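Just one protein chain is left out here, and the rest sit where they should.
Then we have chain A:
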Amino acid sequence: MSTTPAPKALRGLGNYIDDRFHLAKTGEKNLRKVFPNHWSFMLGEIALYSFIILLVTGVFLTLWFNPSMGHVVYDGSYERLRGVGMSEAYASTLHITFDVRGGLFIRQVHHWAALIFVASLVIHMLRVFFTGAFRKPREINWLIGVAIFTLAIVEGLFGYSLPDDLPSGMGVRIFQGVLLAIPVIGTYLMMFMFGGEFPGEAIIPRLYTLHILVIPGILLALIVAHFMILWHQKHTQYPGTGRTEKKVVGTPMYPAFAVKAGGFFFFTFAVIAGLAAFVQINPIHLFGPFTPTSITSGLQPDWYMGFLEGALRIFPNWFDFTIAGYAVPMGVLLPGLGGMGLLFGGLAAWPFIEAWITGDKRHHNVADRPRNAPTRTGIGAAGVTAYGLIWLAGSNDILSETFSISLYATTWFFRIAIILGPIIAFIVTKRICLGLQRRDREILEHGYESGTIQQLPSGEFIEVHKESSPDTVHVLQSKPPARIDIDSTDENGVEPPSGRGAKGRLRARLAHWYTKDNVSFEGVRPHSGHHLHHGATASEEESVKAH
């Protein structure tokens, strides 16, 4: 801390404010708040910063965008489309692109920031999942995160639809198709949303209100809540010396963390602006305006909608049926809404499912190392694999054309891989985790391999193991107990009431499955293995003989 007093003018101002709001104490406390340091704790910040960029550039775009489906004949400075009939929404987007100074750049920044925003939400969420940071007491914040993720995707879809260019219209058409597929209420819902038949005149103004007001408002509120809860509960940290469930080790908010975070904002902004300056994104002026008869191959939604597109593309129509003359298109309904439900429902439910299986009701402020929760890590990898495959399936026509693979072959590949891939990923990941656990145990017992080879008097060659640092030992010893004693009986051999009944038995089975393969560290004393004692000194030589 600096000992030089602040300039007088500043002190005067500070005292003036403090006399009225008594901020000094709160400020001191919060400015000195400690944040643990790890690069993976900054992934959520990328989302925050890209959201800020989205808000700022979005406001800029609203100054000129005209959300109207009123018909005009274009008369702007983009020569190719002069005299072409189009909606006012599309014409005003052309105006932003070609007649507003910096308009095209800001539009591209807005679009790239949207791609980065959702991508950073995904990797932030994966970090939280794999380190078990969603566990008690942070389940509510996890749920808020899932809500932000869901809304971000919907927000992106609506924003994509606004310029009323060719891909916009096709996206809205799919959106309409999915609405129509909902049994009984589907047609009513669609007519309500579109104010009549597709495309009508109402959909763009309505999506505009949702895109610039309702959803960003909710997103902002959720993000604030996310941060307030984070502030209150403090950030999780990885295991290490001095770090406990009750003590956070890290950098104070001010100045170090604020400087780091501020610098990181500028870097995020630089990358997004760099992409916007050099890489063309969503060239609406090339796509041309949407008309209901237009349809093209080789166009996709933005990447975050890709998994839904992929689900629609590979899902077979075998389950479609008709009741009393009303078609129930399961081939649209299941992938369209089922896919979303599975992803968001699964994400939201997982903390509670895991807590129920493990019976773990404790507070966790120290994050898990992914290898120490192999089943969870395996399930996460299976989820990532399933998502990745179905996302790739959304680009099957591009893959087919780029790599000269038959389109039908890609469909069948993805149909089979979507079932086999996650299973393989689960098994492989879990095995890798268990292998790492064994290595951890080995290092804890024997120290690390020094790379020094020694010849014993007997002629035998050995590699000298050296003692790991206290910090490493601490990290390795932080591994939670291997098994959960969920089906333990009391001293009279009676099983607990919770273990009875179908639910209890299912839970016991799941708990067994969840932890059965864990490597036990029980009774392992650090550096007690005999390799370590193959030292060069005479005294250690003796201990070798004693073995």
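In this text, a contact is a pair of C-beta atoms (placed from the backbone, for glycine too) under 8 Å apart; a residue touches a chain by one contact, two chains touch by 3 or more; residues count from 1.
In the analysis below, contacts and distances are computed from a predicted model.
Novice: Mind telling me which option in "Cytochrome bc1 complex cytochrome c subunit", "NADH-quinone oxidoreductase subunit J", "Biotin transport system ATP-binding protein" or "Phenylacetate-CoA oxygenase" is what UniProt lists for the chain we can't see?
Specialist: "Cytochrome bc1 complex cytochrome c subunit"
Novice: Which of these touches the unseen chain: A:Leu189, A:Ala202, A:Val271 or A:Ile462?
Specialist: Of the listed residues, the one touching the omitted chain is A:Val271.
Novice: With the full complex in mind, choose from A:Met191, A:Ile398 or A:Val464 the residue touching the hidden chain.
Specialist: Final answer for the missing-chain contact: A:Ile398.
Novice: Any idea which of A:His38, A:Arg173, A:Arg206 or A:His474 touches the chain not displayed?
Specialist: Only one listed residue reaches the unshown chain, and that is A:His38.
Novice: If the hidden chain were put back, which residues of chain A would touch it?
Specialist: 37-40, 42-43, 45-46, 80-85, 97-98, 104, 108, 111-112, 115-116, 119-120, 123, 166-167, 251, 256, 260, 263-264, 267-268, 271-272, 275-283, 285-288, 291, 293-303, 306, 395-398, 400-401, 404, 406-409
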